[in-house]
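Coming up: subunit A.
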Amino acid sequence: MLFYIFGGVAILASLLVIAQRNPIHSVLLLIASFGALSGLYVLLQAPFVAVIQIIVYAGAIMVLFLFVVMLLNAPHEETDYDERVHPLLQRGPMRFGALLAVALIVELWWTLTKGRELGAFSDAEVTSVAAIGRSLFRDYAFAFEVTSVLILAAMVGAVILARRESR
Partner candidate 1 sequence: MLLLIPLLPLVGFLINASFGRRISKPASGAVACGAIGASFLVALTAVWRLVSMPAESRAIVDQVFTWITSGRFTAAFSLRVDPLSSVMILVITGIGTLIHIYSTAYMHEEADAEYARYFSYLNLFAAFMLVLVLGSNFLVMFVGWEGVGLCSYLLIGFWYQKKTASDAGKKAFIVNRIGDFGFLLGVLLIFVRFGSIDFQEVARAAATLSPEAAFGTVSLMTLLLFVGATGKSAQIPLYVWLPDAMEGPTPVSALIHAATMVTAGVYMIGRNAVLFSHAPQTLTIVAVIGTATALMAGTIGLVQNDIKRVLAYSTVSQLGYMFLAMGVGAFGAGIFHLYTHAFFKALLFLGSGAVIHALSGEQDLRRMGGLKNDLPITYWTFVVGAVAIAGVPGLAGFFSKDEILFRTYASGHTVLWVVGMLTSLLTAIYMFRVVFLAFHGTSRSASPHDAPSGDAPSRDAPAHPAPAHDAPVHHHLHDAPPAMAFALIVLAIGSIVAGYAGLPSILGGGDWFARYLEPSFGVLPVEQVAEHGLEGTLMILSSGLAFAGIGIAMYFFLTNRRAADQVAARFSGVQRLLLNKYYVDEAYDATVVQPIKIVSQEVLWKIIDVRVIDGAVNGVGETVGGFAEALRRLQSGSVRTYAASLLFGVVMILGYYLWR
Partner candidate 2 sequence: MHFPILSSLVALPVAGALLLLLVRDEPENEPLVRNIALVVSALVFAETLLLWSRFDPAIADFQFIERHAWIPAFGISYFVGVDGISLFLLVLTGFLTPLALLGSWESVHRKTRTFCMFVLLLESAMMGVFVSLDLFLFYVFWDAMLIPMYFLIGIWGYDRRIYASIKFLLYTMAGSVLMLLAILGLAYLHSTAQGSYSFDLLKIYELQVPMHLQFWFFVAFALAFAIKVPLFPFHTWLPDAHVEAPTAGSVILAGVLLKMGTYGLLRFAFPIFPDAALFFAPYLGLLAVVGIIYGALVAMVQPDMKKLVAYSSVSHMGFVVLGIAAMNTQGVEGAVYQMLNHGVSTGGLFLIVGMLSDRRHTRLIAEFGGLKKVMPHLVAVFLIVTLSSIGMPPLNGFVGEFLVLLGAFEWNPALAAAAAIGVILSATYMLWMFQRVNYGPVTNEKNATLADLGTREWIVIAPIVAAIVLMGVMPNLFLKPIGPSVERLISHMQQNATVRVQAQK
């Protein structure tokens, strides 16, 4: 039951995210949908993920977004965009794009339902944070190291691109 509530919230919030013209609203709605997701994680007996979902995602990343939106005192998306830019950018083709999205939903749905049946959950014991930690630093140690390089690169890049003109 809870699943449908959370799921409904997530879908609704996400839809609203992309229905908004005002980025700030979008960000806040996204945070809402993340909340719903973390709820789902809890249902899936993944409390650890649920927590970092809230902390890292909602707490850190979304705040970063908000920060940037504020920084650029995010203008409302201009509605008077030039329709004469290119035929492909007018409403018609874009509706076609939307159709594509719908098609994607249908296809994925089909895929996942026609897939071999993994209906019932294996009733393995609740995975503890400790287990996660162990596995993370044993089996996934190398991947973990790689993420460090990833973060480093991202840092450097962000700094270069975003810092004020030195000249």
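Inclusion criterion for the candidates: all candidates are chains of the complex that A comes from, given by their letters.
Note that a residue touches a chain if its C-beta (ideal position, glycine included) is under 8 Å from a C-beta of that chain, and two chains touch if they have at least 3 such contacts; residues count from 1.
Small disclaimer: the values here were computed from a predicted structure and weren't measured.
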In this complex, work out which of 1 or 2 touches subunit A.
-> 1
Mind pulling up the subunit A residues that touch candidate 1 in the complex?
-> 85-86, 88-89, 93-94, 96-97, 100-101, 103-104, 107-108, 110-111, 114
